[in-house]
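After this line comes chain A, so read on.
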Amino acid sequence: MSLLEVTDLHAGYGMVNVLAGLSLTVDEGESVVILGANGAGKTTTLRAMSGMIPATGSMRFDGVEMLGRRVDRLVAAGIAHVPQGRGTLVDLTVEENLRVGAYTRHDDGVDGDINRWCEVFPRLGQRRDQAAGLMSGGEQQMLAIARAFMSRPRLVLLDEPSLGLAPLVTREVFDRVDELVKETGTAVLIVEQNANLALQFAARGYVLESGRIVIEGTADDLLADDSIRRAYLGGGA
Partner candidate 1 sequence: MIGFQLTEFAQYCLIGLGNGAIYAMVGLGLVVIFRSTGLLNFSQGEIAMFSTFLVWQLHEVGLPVWLAMLGGMVLGFGFGAMLYRVAVQPAGDPHTNPLAVVIITIGLFLGVNSLAQLIWGTGDKDLEPLFGRDGFIVAGVSVDWQKIGTLAVLAFEVALLYLIFNKTKIGLAMRAVASGPESSALAGIPVTQIILIGWGVAASLGALAGTFAAPSRGLNSSLMLQVLVLSLAAITLGGFDSLVGAVVGGLIVGLATDVIPKYVGFLDKVPLAPAFAIILIVLLVKPEGLFGSKRVTRV
Partner candidate 2 sequence: MNDSALSTRRRWLALAPWIVIIALLVILPLLLNELWVTRVTGWIPLAIAALGLNLLTGYNGQISVGHGALYGLGAYAGALIVNAMDGNFALGVVLAAVVCFVAGVVIGLPALRIKGLYLALVTLAVATMFPDLIKQFEGITGGSQGLQITAPQPYRGTTVDTQLQWKAPGWSGLAADQWRFYVFAALALFCFWAVKNLVDSRIGRSLVAIRDNEVAAEVNGVAVARVKVITFGLSAALAGIGGALFALLRMQVSPSSFTITASLFFLIAVVIGGPATVIGPAIGAVFYGFFDDVVTKELLPERFKPATPLILGIALIVLMLVAPGGIMGIVSQFTAKRRLRNAQPPG
């Protein structure tokens, strides 16, 4: 049984239906990417899964039906969502942002984890007591990811981490996430425009078009497929 099983997901905004019956799975510790052009419904998928927009269908996490749960209940179940645009709490300090990530935890390992993340990401450590809004886009992305990991999740939903970031910075972000995932064994479902980079990082991929999965396969297969290459990977980079 997969860690995450999404079946026949329908969701939209008001009268506009964006997702027209989407199904996917993510296994324990697996990295999966959702690709697709703008407007295909990638971000909508994650928002529907997190309960930010109403949706019908089914989403089973560890066998338990989760669709329709209130947004703040997901973290307790083990799912952490890094929103598009990073969602940094700009008025709070870096340390406070991390502490917020651990809000649902009641153990005393929180301080230890904060210290650990400040070591793993030295730039966060340097700016520990500064307002998070003062950091660069790349630093804020690291912070958002670290904040998600603070809840010790089993699945992280990562929404367009490359958005607004320079290519070099994006590469660094992906490298770091790769390290984190290997170290913690957390499953990751990542939605990404930059297909090339994402497929180098993930194990499997889905291609979304007009609210439906049209292609799925291992990352290697997808990278090798010429038609996909031309349609979604563009040239170069």
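Going forward, a residue touches a chain if its C-beta (ideal position, glycine included) is under 8 Å from a C-beta of that chain, and two chains touch if they have at least 3 such contacts; residues count from 1.
Candidate selection criterion: all candidates are chains of the complex that A comes from, given by their letters.
These numbers come from a predicted model, not from an experiment.
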Options 1 or 2 - which one, within this complex, touches chain A: 1
Candidate 1-touching residues of chain A, taken from the complex the two chains share: 50, 52, 70-76, 80-83, 87-92, 96, 99-101, 103-104, 133, 147-148, 151
